[in-house]
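For this depiction, one protein chain was excluded, whereas all remaining protein chains were kept in their positions.
Let's look at chain A:
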Amino acid sequence: MTITKGAQRGSTRLKENEKLRVIDDVQRKRRQRKVMEMLESDNYHDDPHADLVMSKKVPKFEDNLEQRTNRNKKRERTVDYYQFKYRKNFQQLVDEDRLESEMKQRPSYMDIQCEESQLPARHFCAVCGFLGQYNCLSCGTRYCSIRCMETHVDTRCLKWAA
């Protein structure tokens, strides 16, 4: 059996007491929220061109409209014009929608979201992806075997619990 580097570090046992720290519900919820944020994110890394101003680089496209005689050139807006004029964050949009929906007596964006499932949750091992019967005592993560538990404890368990 190949011993993994994680196990070789040998620190697992020594730190056992420390590792029995239990993450409370609030922290578990915070973790879950972080996971959901990651799953919703567009990028994991930072903008590689962050130091460059984007509007200068957006290419111009020939639009075939120039032949139109009454085309008003002044109507061509800069890249930032619409963003500046219409910028609203998602929460603002949802709030406005709720007000509008009340006026019109229709369901709102939030109303049509699915209800909670009535089916029992299934449990997969967070490490290997197969069925996970056991809960990590510290953080509640599912695992399937001693081996996966050790991997979990060495990697994701408490590392990110603030």
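Here is the rule we go by: a residue touches a chain if its C-beta (ideal position, glycine included) is under 8 Å from a C-beta of that chain, and two chains touch if they have at least 3 such contacts; residues count from 1.
By our rule, contacts and distances are computed from a predicted model.
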item	value
UniProt protein name of the chain not shown, from "DNA repair protein RAD51 homolog 3", "Actin-related protein 6", "GTP-binding protein" or "N(6)-L-threonylcarbamoyladenine synthase"	"Actin-related protein 6"
Contact footprint on chain A, counting only the chain that is left out	1-2, 4-6, 23, 25, 28-29, 31-32, 34-45, 47-49, 52, 54-55, 57-65, 68, 71-72, 75-77, 79-80, 82-83, 85-90, 93-94, 96-97, 100-101, 104-109, 112-133, 135-136, 139-142, 144-148, 151, 154-156, 159-160
